[in-house]
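Complex shown without one protein chain; remaining protein chains in place.
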């Protein structure tokens, strides 16, 4: 395995399930190896700034990749919007709340004691969740019940395991196998928060820039595209 | 009321301690345990205190069973009300002299406890050191503190393992007298291990000779010192003259023995078998000038002085009179008789001072 | 070559140890340190070993300066080549008997080191225990191992702090003889602290009396025992009769003194001032029946027996003869003279046995 | 400087280390004196958190105390709240997590007390328990300090468990560790740097005083070296 070229990928945690599939499909078709680390997009920027040896960074927004380009850590030409993410309001099956009917007001339901969101300090989904709460005027009332996942996956895990009652999660998590059957969700309207355009960049340190580019291409027009769609990502066609 | 001991404590590497004796608890009494290094004295005290569990046997203190192997009873040390002084007299390093002595007096009222501690400090000449930690005491001072700590709670049975080993002559006499007094005032019983002959003679009315884990003899100190029951005991109590002998004539109350190339007369019965040991304490050998006639009451042995060794205020004189005989005389006698190696001398031994020990 | 000591060690709470003496290193020699508990004996040894730093003074060993306060020199213990036996004879608990004894022999070759250890085990009767850990030894066994450990590396100066305190009579005599022999074979020098009079007399050619941190007297053991320089020394070496006296007549070589209600004659010069102490060892007092006439060479004092206390094989007899006089006699004498309280008796003391100590 | 987070961390570490002394002292004592043949199993259980990553502990806590679990439901019916995302939850986790860091030095210290001293106390009539209080405990002082300091430290440095079961709630579960982590992840280096520097100076100052005092005290009690 050491002989085959290896790609280190840092991926936003909303890609937790999709990227796994993409990586194995890509490995199969190219014979290379892909090592994926998941985490909050902001955390990766901090790590990359400190010299983390990643080749490719898939963010959950487009401002973090832009920042890396500004600081000279990423290759500007590689910037690519690979998808747009969606925010959902998710409750487990056992919950008395009818999210489809109550919509954002579900957060005020008496059974809700803990609301899980991602940490807005460094996770784009967290920022989006806070915007959605603010635009619906619920933020002040809900604030004291918020529990913050370090990233969107942890927020999802808090609700899914029953430790929180409701969560503002990503559509990709809600669509993934471990959660699909376990709960219901309501898709938060796109106008409730700034759009989650998600972009990827190749990092300057990368010694496998060509291979990284082929992974981007794999998503742009190859098998990757379909996989992302399956996890509820809408794909943006325009590059840059 | 008696303390009854009948126990066997197995020692990990062979042997073991076998002890069977009883001590009356009705009158104040000090029993001295005397025996060579490694004979099991400390082990015995630790068994009595409940710190070691004998393998077999029982210990009864009056009506209370302290230990019974067959019934699986073993009273914990706390409930035996003994006072134990360990041979290495360990003190609690984080407590001062005062606090160490007061350790066992927790249940006493404050004033009484303080009075008692004060008293021990005075009696044991520890004044001025009451607030020191043990690390700032000399060896002998530590030993006295440990002793006071063991005595202060007035235990019914006192177990002292060489309580005076670190004390000088005068302090030793003083502390010994205090222990003696304490035992009488409290009507207590004490078992005291000691190596010191003077301790053994002046402290107790009862002496137990222990050797290799076995009790060899028990009795009044004076009796044991002058009439040891076996050659082994004779050696332990320091009999200087222990000579193999052969009976050559035994009348009603006189025994004539051949010792080496000489002859000795003793009173009493001849031992069975004809062979025996003659035991004579060096102090009982008197030296004289001249060659007087033999008499029946006294042995008069002529010989030549081999060695004169000063021992304290006395002198040990070794004489060859057909066998090697040791006498212990004053320095005055040495001068007056001008005793010196090579000189001819007569050793006088009363027939009644000759003690016969049968060979086993 | 001499060991020169002149030091002052301040003790935290008042007083301090002041020692000034020298010991020749040219011939094998044992100096005994004798003194009451707390007099500073251990402190002195620790200063010599380099474990305590004196406040003032210096220590020189031959040409080597071991300690000099004014120059700020203090040789570390490792480089003084001394053998030290601590009073509490601590052993290395994680090493066996063998390993403990061999501890200082690291630089020796293997065979020699083993031979030496073997030798000490035999000499100190530790056979069969060579592979035990110290926790499985009796007190006396531990002390012997510690002593062997100190002797094995053949140090030039041996410092022994009560080396025989945990040993019984016989073992003590044996070990004492071994130490003596070792010192002579190795032509070494030893400073030995002991409380035991027999040790003091038989072990060394030199005795130092220490009390409250000060050297009171130094000399041959026999001289000090019979002619203590001060009442304090007399008490320390156990002189039983120390009596305040007044000179009433002093001729050329005879002094007549009034002691209590009696009189005593001594030979020698009268002390200045007229007042002094009379020091008489109890062994030098002889008891007789009858009332013979006074002579100039002997004091004959008639009195009544007050007490008879058996002490070991001897008996201490206290007589009231105008003052209280103690005699130490054999039990044989007690029988023959039928000594018992109340009986009239004559005490005979040679004039030359009466030692006069000036009052300070 | 996030004072709330600082205070929370100190509070958590203090509660944990004090409770651990109360829990650890009898436990360590039992481990040292017991002659029970299966004792080693108990010892192994106590030592478990030593080799278990904190996240395993966090995982079990999340699973065991989630609403879906019987234990979680039971706890909720009593306490009215779930254990995760509360200070109580962190406390429970910390105590489990730091247990061996208290027990280990305590047991070592207790076992190191000269048995002769313990026996001396027994013979003087003091029960095992009172002997423990009067002799073993005071003579284990430095072991107790070590236990306290290490469990305090270990709790203060706790991160994994807090991250897993804390939920990062300001004033409740956002400890200083987490707060600083967030600042760094949010690229607030300036603010993170300030916090870190403040802590560094504060800690150094505090520790200097403690060690200095400690030395003073030892000097006073021990007397001269002999």
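Lettered A, B, C and D in written order, each chain numbered from 1.
Operating definition for what follows: contacts are C-beta pairs under 8 Å (C-beta built on N, C-alpha and C of every residue); 3 or more make two chains touch, one makes a residue touch a chain.
In this text the structure is predicted, and so the values were computed from the model without any measurement.
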{"item": "Residue among A:13, A:41 or A:95 touching the omitted chain", "value": "A:13"}
{"item": "Selected from C:30, C:49, C:191 or C:333 as touching the chain missing from the view", "value": "C:49"}
{"item": "Contact partner of the left-out chain, one of D:26, D:112 or D:171", "value": "D:112"}
{"item": "Residue of D:73, D:91 or D:196 in touch with the missing chain, whole complex considered", "value": "D:196"}
{"item": "Omitted-chain contact residue, chosen from D:21, D:73 or D:153", "value": "D:153"}
{"item": "Chain D residues that touch the omitted chain in the full complex", "value": "9, 39-41, 43-45, 47-56, 58-60, 62-63, 97, 100-101, 104-105, 108-109, 111-112, 115, 142-143, 146, 149-150, 152-154, 156-157, 159-160, 163-164, 175-178, 180-181, 184, 189, 192-193, 195-196, 199-200, 203-204, 206-208, 210-212, 215, 225"}
{"item": "Footprint left on chain C by the chain that the document does not show", "value": "49-51, 76-78, 80-84, 86, 88, 90, 92-94, 103-104, 106, 132-133, 135-136, 149-150, 153"}
{"item": "Interface with the unshown chain - residue positions in chain A", "value": "8, 13, 16-17, 35, 37-39, 47, 49-53, 151, 153-154, 156-157, 160-161, 176, 178-179"}
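To be clear about the criterion, only the chains that are shown with their structure count from here on.
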{"item": "Per Cα centroids, the chain farthest from chain C", "value": "A"}
{"item": "Sequence positions of chain A contacting 2 or more other chains", "value": "none"}
{"item": "Shared-contact residues (touching 2 or more other chains) in chain B", "value": "88, 132, 136"}
